[in-house]
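Structure, as structure tokens:
The complex is shown incomplete by one protein chain, all other protein chains being positioned as in the whole.
Here is subunit A:
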Amino acid sequence: MRPGRFSGGGKMKLNERSVAHYATCDTPPDKTGFLFKKGERNTAYHRRWFILKGNMLFYFEERDSREPIGVIVLEGCTVELCESAEEFAFAIKFDCAKARVYKMAAENHAAMESWVKALSRASFDYMRLVVKELERQLEEIQEAAGGQQGRPKPSRRNQIARPKSGASLSSSSLSSLSSSSSTPSMTALFSAQKGLQDEVQLFPGSSRENGVAWSKPAAALANGFTEGASSCAAWEGSADSGIAIGCGADGARAPPVPPRRIGASLETPVSPGTGCFSKLHEWYGREVMEVREQWLQSQ
């Protein structure tokens, strides 16, 4: 393997113009507002206009600037409140070697909480988790109704093309909750990034789409994941659309969720023996409910 190229220079390419276009195109942003961002070299906080869209956090010099100064890709990160001379401070932390910590500060307490929540749930993996869960629920509802919802199951195509490249099992998985010394409430609630990917890698026999094994009623594997594929497309009625119906563990109920590990910010709720979407989400769901209750009580 040739050594990394970036130590000496030579920047990784990115389709920057199109990325910047995504920031300002007509799809609605998930959150916008002013935040103070600590500079990289210069440690002063600069007030910037932020636009959060999907898993991308763009920042602009001014609210009416046409082009962003920069973007932070929000995968593999946690968002935490932090100790700082600056009021209403929080940090975006990445789980990789020599990763940067982005220190930010909001203008008031409500804004800080709102941003921490929004950023914690901004990852693609998190969105994927929620989609999976809703798919599963919908399938359950439809099956309970006798499967007579009038929508034909989409045809299933066989998966091919297993990943060739080093798709390594990441040993450290991501937090579900970031710990914070201050309020328990608005720290990262749902951070299902690498945890989800770990889960996918644990079942090498299963084929996948969007990193998730879809199940088929027949041929269930022991772990509840089965081989299969489904077509999945935008549901607005485009020409070749068909909605994917994926199941988590069907058949036997999954064994109980492993006990919640308090304060373990880098542990995964998914251990090799218990990988299953419904459990994973149950775990997160309970976490969220517990934290929410704590927050409500503290109000």
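Throughout what follows, contacts are C-beta pairs under 8 Å (C-beta built on N, C-alpha and C of every residue); 3 or more make two chains touch, one makes a residue touch a chain; residues count from 1.
What we mean here is this: contacts and distances are computed from a predicted model.
The UniProt record for the undisplayed chain lists the protein name "Pleckstrin homology domain-containing family J member 1", from the options "Trafficking protein particle complex subunit", "Large ribosomal subunit protein bL17m", "Par-6 partitioning defective 6 homolog beta (C. elegans)" or "Pleckstrin homology domain-containing family J member 1".
Considering the complete assembly, subunit A touches the hidden chain via residues 1-6, 11-22, 25, 27-28, 30-31, 54-56, 67-73, 75-77, 94, 96-100, 117-118, 121-125, 127-128, 130-131, 133-135, 137-138, 141-142, 145, 149, 160-161, 163-170, 189-190, 194, 197-198, 200-201, 208-211, 231-236, 243-244, 284-285, 288-289, 292.
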